[in-house]
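With one protein chain held back, the other chains of the complex are shown just where they sit.
Note that the chains are named A and B in the order they appear, and that numbering of residues resets to 1 at the start of each chain.
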Amino acid sequence: MLTVDRERIEGAEGPMGVTPSLDFDSVRLVEVSRHFGRRRAVSRVSIEARRGDLLGLLGPNGAGKSTLIGVLATLVQPTSGEVRYGGHFARELGPPLRRQIGLLAHELHLYTELSARQNLTFFSKMYGLDPRSTVEPALERAGLADRADDDVAGFSRGMRQRLALERALLHTPRLVLFDEPFTGLDDNAVGLVSARLRRLAADGAIVVLATHDLDLAEGLVTRVAVVQS
Amino acid sequence: MRKLFAPLLVLTAVMFAYAPVVIANTRYESTMFLVQKIFYFHFASWMAWAAAIGVCGIASAVYLFRADPRGDRLAVAGAELAILFGAFGLVTGSLWGRKAWGVWWQWDARLTMALMAELIFVGYLLVRKYGGPGAEKLAAGMGIFGAATTPFIYKSVDWWRTIHPQTSVVRNLGETAPDMYGAMLFCTVAFLLLFASLLTVRVHLESRRAELDRLYLALEDQP
Partner (left out) sequence: MSFATTAFLVLKKDFTIEVKSGEILYTTLFFAVSCVLIFAIAFVREGQPVEGAGAGILWIAVLFAGNLALGRTFERERYGETVRALLLTPAPRAAIYVGKLLGIVALLVAAECLLVPMVAFLFDAPLFARPLLLAAILGLGTVGFASVGTLFAAMLVRSRTRDVMLPILLYPITVPVIIAGVLGTSALLQSPADEPVALLWIWLLVSFDVVFVTLALWTFEPLMTE
């Protein structure tokens, strides 16, 4: 299903005059550090993930997993070290790179005052996509088709999480970043999200999953990087 | 820079030592008498203040766009010196005002504005201290905007009816009283040199601090 989405979206890019597309097969952090004076958030981390990988970023809370996810998402600037997307450096890219990144963080990146449909429509337009062809399928996948016009404020944690996941994947990014996506989910929802992650990786995305939950990660990830505090 | 620092310091000291002589040799001003002599240091400290603000603004922009930590060190040194020379200017200005206008604090536009500019750089230090992790960047924004707003603050003086001596006084001084003009220039150079020395010391201290942090982290990394 995802491959189909990608084709359709790339077809839609041309006439709308979206930023030129950019693609990459791997993401590499080389000796990345992030310090605040003597306090270190991340110290000399090197990892690499390729297409089809489901890389688990494991470690206790406060070990700097979120900072690493932020660095990969280009939201956080490392103090030293470099980040490569295929053959490119993060700082030479900008919009075309952000077009290929999807982030689902612990905070859900949703406007609770808006309905599920309004949230998806807004972000779909911000990504230069056509909401008529992206919003309905996303609502279907989230299992929220019948609640589409309800405010997110009234949703349960599980519903919000599913919506947030679809919001983060609206533009079928090449690099998918998850920061503790299982918090507050019941077993059923965990299963759904896990299945979605596997499918993303199988369809050629680079998936990075940061979590402190070793049990959940165990059966899911294909490669592991352990971050120590 | 280290090689130049000792001569710089010596030159600054010599100029400050000689400054009283230069000032004493100027004529007495007809209405202000002795108090007028404050003017030489007053004007000079505002020149150093302006230089400090310029350094802070430009260094902040360098830090923001190049992510060069040296820019940040220079900016914080500039901000602190802007506060120092600004305070000096305010005190000397207040002393002047006591004699000229009969009150310590007159709501004269330029004094008020100088106080406002002073607040900007105190704000800069506050955001550094209490802004949490990554506050250097927030402070850099403050530095750029603070430096940019200062000319506006300065300009609004000329438009607000003011009792402060107009800026043209300085320009006319060259023709009417060359000895006063010379003393003023002498003191300005002395203050700018003092500014340069203090800036160097402050930046050096900040680099040492960064080096210490780096060593501390390296030590932690030892197995």
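We adopt the following convention: a contact is a pair of C-beta atoms (placed from the backbone, for glycine too) under 8 Å apart; a residue touches a chain by one contact, two chains touch by 3 or more.
For clarity, every value in this text was computed on a predicted model and none was experimentally measured.
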| item | value |
| --- | --- |
| Selected from A:Arg98, A:Arg141 or A:His212 as touching the chain missing from the view | A:Arg98 |
| Chain not shown: contacting residue from B:Leu111, B:Ile144, B:Ala183 or B:Val203 | B:Ile144 |
| Interface residues of chain B (partner: the chain not displayed) | 61, 64-65, 113, 116-117, 119-120, 123, 126-127, 130-132, 134-135, 137-138, 140-142, 144-146, 148-149, 152-153, 155-156, 159-160 |
| In chain A, positions touching the absent partner | 17-19, 70, 73-77, 95-96, 98-99, 101, 103, 105, 107-114, 118, 122-123, 125-128, 151, 167 |
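As a convention for this text, only the chains that are shown with their structure count from here on.
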| item | value |
| --- | --- |
| Chain B - residues contacting chain A, complex | 67, 133-134, 213, 216-217, 221 |
| Complex contacts: residues of chain A adjacent to chain B | 35-41, 43, 77 |
